[in-house]
Each structure stands twice: as structure tokens, then as C-alpha cells.
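Read through the structure below, which is laid out as C-alpha cells, and then see the notes.
The complex appears here minus one protein chain, its other protein chains still in place.
Lettered A, B and C in written order, each chain numbered from 1.
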Amino acid sequence: MTLSEAEKTFILHGVQENFRIDGRNRDDYRPMELETSIITHAFGSARLRLANTDVVVTVKVEIDVPFPDRPLEGKMEFFIDCSANATPDFEGRGGENLATEISNTLTAAYSSNSVFDYTKLCILKGRKCWKIYVDILILECGGNLYDAISIAVKAALWNTSIPLVKSVTIDGNNVDMNVSENLSDCIKLDISAAPLMVTLCKIGDHCVVDPTSAEEQCSQGAIVVAISKGKFSTVFQTGGGSLHPLTLMEKLKLGAKVGNRLEEALSEALSKIKENGEMGFLN
Amino acid sequence: MSRKELISKVGLRLDGRRADELRRIRCKLGVFSEPDGSAYIEQGLTKVLAAVYGPHQVRGNRLKAQADAVIINCQFSMAVFSTSERKKRPRGDRKSTELSLHLRQALIAAIEVEKYPWSQIDVYVEVLHADGGIFPACVNAATLALIDAGIPIKEYVCACTASIANNNQAMVDISHEEEILGGPTLTIVALPMSEKIVLMEMSQRFHLDHLKSVLEKALEGCKNTKNILDQAVQNHIVDVGASTGWASTGEKVKR
Amino acid sequence: MDENKILICVPGQRLCLLDKTHVNGHGTYERQGYIYSSLAGLVNVTTKDGIDVVEVHSIGEQTIIPAQGDIVTAQVTILSQQFCKCIIKCVGDTVLSRTYRGILRREDVRATEKDRIEMYKSFRPGDIILARVLPITESHTYQLSTAENELGVVIAHSDAGHPMVPISWTEMQCTKTFVKQPRKVAKVVPENHNVDNT
Partner (left out) sequence: MPVDHKRINGPENTIPYKLYTKLNVKSFKEALQDAVKNGVRNDKRKLDEHRRIFMKTDIVSQAKGSAYIEIGNTKVVVSVFDPREIPNKNEYSLNGELYCEFKFAPFSCPKRRLHQQDAEEKQNSIVMKQALEPAVCRHEFPNFQVDVYALVLENDGSALSAAITCAGLALAQAGIPMFDIITSVTIGIQGDLKLLDPMLHEETLCYTSINKNSKTGKNSHGIVILSLLNTHQQVTEFYQVGSLDIDDIEECTKVLTEANKVVVPLVEKCLAKHVIKGVKESSQ
């Protein structure tokens, strides 16, 4: 989809008037739908639909060896699959650049121990740890991928339960683990500090949150902030364009505010999620 | 080699089906708004999404364009979480390339290719959950997506698997469990109304004498699948029609 | 050279106010009423009709990209009935360090009798041609034209591999085998004609 100059001007004026093309204010989100436990093969999963943006996130847990320089910590890996269903441009290896960009960003946002406690994933110092694979499947792109993915990732991690390791025995070089077979005693991950990302898209003199793909085309650069418990875990600029240092600070403050609001909305939504509700693509 | 009985003495399979019973098929057309056509199908636990883009101008190498037919471009992709063991890559391996080619072959038989010369149709399928019979589910989903996109097809193109149990009994729609335990799997893609077979693929071996019965079972499965898809399409049209208003003006559309 | 007289500037340096008597030229840009430099090099002010044109010239090789209207030297690589593809090797009298792709369509070969042009009677692969760059369109390659007397084939070799010399506007002859071949020959302007320009 490419926009003409007139359409771009129309969007620009709408942003200036604080009345966007779909009737939202500059700092409003589009409606979201969140479902969890939709993939049975995974330890935890979530699907988020933010208007036309559709992502599925699943979490799988495997046993691995910790990094030698961080023997007390587990691992987490993000993998993004840009499905060609979203746009024909992703066919073959077309989505790979976008995928690396997003996975690097997520890795950076989740890199700190105060954001996600990796020591909880350690089973035996230097020998065994849990490795969390977070697989993200992008099914439709309707703008604002970063926000949607970060919400879905957080929901999927919230949904994840890790098997309980009852006991670990060391016999020479062999490490034997006794994993509880009782499905009910699983460990839930602590995701209270997991970051949520907010994209602030600069259009004209103002910033909008949750841009549609049309608005993304009009943007002169965006700034993405990852907010974890009111603190910034990652900030970066993208999409060309530059800002004055003072404007930058303003945007960051706005980002933190929106991030906190999003966080509240998400935890409220998660608390309302019912088990075994009707869900999936059929509805 | 001791093989588990795939059909018990009372004639029930591992998941409680009879030999000629399909798994439950549930499907929906038009799940996404970005593609020109899209569909979602569940066959038992196997879940597949399909999206269709086109017909549009040929992308990439313009020299590929054909004067007499539309180019069908298919991509088969499996989500990394679709299997119980995590996959390394969603596509690009030999199996998915092969399935992409097969899918293309199946769809060319159904689409009226000569209607859109110099153009291209993209069909993308994404497996969300693999539990046996992936390829048939993909073909069925692609058919629905093509219908949703409004691309003229000669008739439904359906696929089904069949196998042989206990060395003599043919059974239809093989699940993942049966795939592992049992031996041979016959996959056919057919045009059920004209009873034409478009593609037939087999893994492992069984005696030639059994081929006829297994093939008939598979074909029967295709016909049944077609009926289910047909019902879904009609329901979809009524729904869409009702929301746009034409259904209320005339008499009630026959369900 | 007297170092005190030259004026060195770096990118982003504010040079002067943009007004009626000062306009920005090559190597500069305008922002909020001022002229800024966009290159590292020497400031050069030329006065033309009472207006000072502020330019910046960089040191060393210029970064040159063929622009509309430039005369380029190109080598023919692929010939078909409708067009020939070529590689642009020089722009004006600057040799490029990286070549660019160009395309010459049948209707742009000469100015007259356009419908009777036959590509293989005008060019052969390997010929060196002079051509003019047409306005840049949506396409990714440069479109060229030889529809002027001074444009066309300047260097060509016969099938035997010997250089050929022009004998008319439409024919060239091999210097060894005396085989004649049709070409769209350029009228090469002797170099001493534009000596004062260089």
C-alpha cells in the first residue's frame, strides 16, 4: 500500500488536530484481543490481535548448559517468523531483516536481570539451566508491530509454566534430574517486570502511539521505548529522522506514561482470562 | 516387528474413530483482512492458515510471466512451534520445498489458469499445529482461501490420506499417532466432483492388491471433505450476504 | 599556494545568509534561511549577474552519478531487437570507478526515420558509444539516447577483432579485412574544439 501526497497531508492534519483518521486521540490504542493457551504443543502461548496486527507467541522450555561466564543464569532466545501470510514481501527470506531487528530489540529489552530474573532458570550451577525459546509468528501486519509483540510476549510468558525439578543428583559427570510428573506442580514465571514496548511515531510536530500502517508511512522516524515497572529497559530510534534533545526527553516521558497505562490494562486483562474459553481462529 | 493393532476388534481406531471416519473438520473463511483471501481449517488437531494474494502483476523476474496462464506461486511454511519438538526453521528445508511444489501442482488443476495471463497468484499456507495429514489440510485450506479471494476454480480440490491397518483393512484420514505406528500412507489430491485424481503420493509400501481399496477409501474421504467445505462456503456466503443486505431482500437462501 | 586565502569548510558549517544576492550552489544546502556546507572542502564564490553563487568543492575524486542530460561513454553488452543494454563507464570526461547500467531503446537510436531503425544495424556488443542520459524515470536503469549527430558508435571492432574506422554516417570498415558493417556512427568532435572549457 502506498499513499499519495494528498492522503499523507490528510493524515498529518488529523494528527495535528488530535483527531486521527480512525477517530482516536494521539495517545489512544486501537482495540486489542488477547487469548492465551492457544497452542497445545507449547508450555505457554498467547495470541494478540491489535486491529489488523496479528501475532502468535509461544514459549517452549528446554534444558541447556549455562553460559560459562554466567553459571548461575538460564537463557532466553527470541525467534521471529514473518509469515508470508502477512505480506508477500516476506516470502522466502524476505522477512529476515525485520525478524533480526525485532529479535535483537527483544533481547536487548530482556537483557537485564532486573527486568527478568534469569537466576530463577538455573537448575544446577554451571551445569544445567532452563532455556526459554520465545517463538513469535507474525500473521498480519497492520502497523505497530513492536507494541503488539511485546504485549503478546509478556502474556505468553505469564501463561508459561515450567516443570518442577524435584531433585538433582550428580554422579561423576552425569547429572540426573527428577522432574515432577504431576501436571499441577509447575512453576509460574515472574513476569511482573517484563517490559512492554511503546512506539512513538513522529508525524509532523506531534507523536502518536499505536500507529496504523498508513500512519507509519507518513512518519518521519519513530522512537521505541521498552518500559519495565516504570523504568526504561531499552530505548532506540528507528525509521530515519532526528530529534532535538529536549523533544527527545518529552517523548520519553510520554512513552513512560503510555507504557505504565498499557501495563495496567494488560494486568487487568490477564486477571480476567478464563481457562477453556471458546477461542482460536474460528471465532 | 511387533506392530500395535491400529484397529481394535470392535472396529475402533486409537482415537475412537471408525475406519472410514474423518476427523472433525472445522473451518472459517476470511480470517484476515490484508490478503485477498484467507481461510483457517482444523482437521482434528491439525491447524492450518492459508492466505491468497492476487491475481496481481508478476513480482520479481518479469520474464517468468506467461502469455497463456497465470503463475501460481506457493509457499508452505510450518511454525517452529507446530511440532512437539521445536523446529529450527519454519521453511527452506527439503520437505517444505517439496510440499510447496505439490501444493502448486494441486492448485493448478483446479484454478482456471487461462483467465489471467501475465499475472500471478500467491498462495501461502502456515501450519500452526501438526498432527498428521498436514498436506491435505493445506490443500483444503488453500481451496477455501481461493474461494474467499474470488478466484474462479473449476471445482473444489480436496485432499485426503488413507492407510492400511492390520494388513488388510483400509482406513481414512491418518492421524500423527497412526502415521508413526502404522506403515504406509497414501495421500491423494482429487477433484471429487469429476472424480479425477490430481496428485497421488505414497510413503513406504503395501501389496498392490490393497491399492484399490485404499485408493477408494481416500477418494471417499475427499468427497466427504468436499461436502463439509461446501457447507462452510455456503454458510459463509449467507453470513456475508446477510451483513451486506442482499439476503434479507430475497427469499431465504437454501442452506 | 597561499594558505591564508583559501576557505576551508566542513559539513554542517554555516556559510552565510541566504538572500537575494547569495544563492546556494553545488555542495551546499539551505536550512532556515542560511546556507550550510554539505561537503568537506573549499568554499568557492562565483558572481553571476550580480548574484553570488556559494559552492563547496571537495578534495579528491568527485562522487559522480550520471544525471539527466550528461554525455556518457558506454559499452554495449546485450543487443535485442527492441533495445540494447550497456555499461556506463565515463560521465563527461571523468572515468567512473564503479560502472552503472544503462539501456538504449530502439526509438532513441536516431532522430529521424525512427520506425525503420534496426538495432543490429546500429550497434554490436562490445562497441563503445557516446550517449546522452534521458530524464530519469521510475525504472532502475539509466535510459540513454543517441539521437544526435555527435552521438553513437565511436570505437568498434570487426568480427576478426581489428579496429574499424567510419566511412559514412551509417557504415564502418575494418582496417585489416576491409569488411564493411552498418553502425550508427558518431560525429566525433575534435578535442581542440573545447580546449577552453578544460
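Remarks
The definition used in the following text is that a residue touches a chain if its C-beta (ideal position, glycine included) is under 8 Å from a C-beta of that chain, and two chains touch if they have at least 3 such contacts.
If you're wondering where the values come from, they're calculated on a predicted model, not measured in any experiment.
Looking at the complex as a whole, the chain kept out of the display touches A, C.
Summary of contacts with the chain left out: across A:Leu124, A:Leu164 or A:Ala256, the touching residue is A:Ala256. Not every partner is drawn; the one left out touches subunit C at residues 1, 3, 6, 8, 10-14, 27, 29, 31, 36, 38-42, 58-63, 65, 97-98, 100-101, 136-140. Residues of subunit A that touch the chain left out of view are 68-69, 100-101, 103-105, 107-108, 111-115, 117, 221, 223, 228, 230-245, 248-249, 252-253, 256.
Note that in this section only the chains that are shown with their structure count from here on.
In terms of the stated touch criterion, subunit B and subunit C have no partners in common. Relative to the centroid of all protein Cα atoms, the closest per-chain Cα centroid is that of A.
Among the remaining chains, the Cα-based centre furthest from that of subunit A is the centre of C.
Averaging Cα coordinates per chain places subunit A and subunit B 32 Å apart. Centre-to-centre separation between subunit A and subunit C, using Cα means, comes to 51 Å. On the subunit B side of its complex with subunit A, the touching residues are 26, 28, 31-35, 38, 40, 42, 45, 47, 49-51, 53, 59, 73, 75, 77, 79-84, 86, 90, 92, 122, 124, 126, 128-129. Residue ranges on subunit A touching subunit B, taken from their complex, read 39-42, 45, 52, 54, 56, 58, 60, 62, 79, 81, 83-88, 91-93, 133, 135, 137, 139-142, 280-282.
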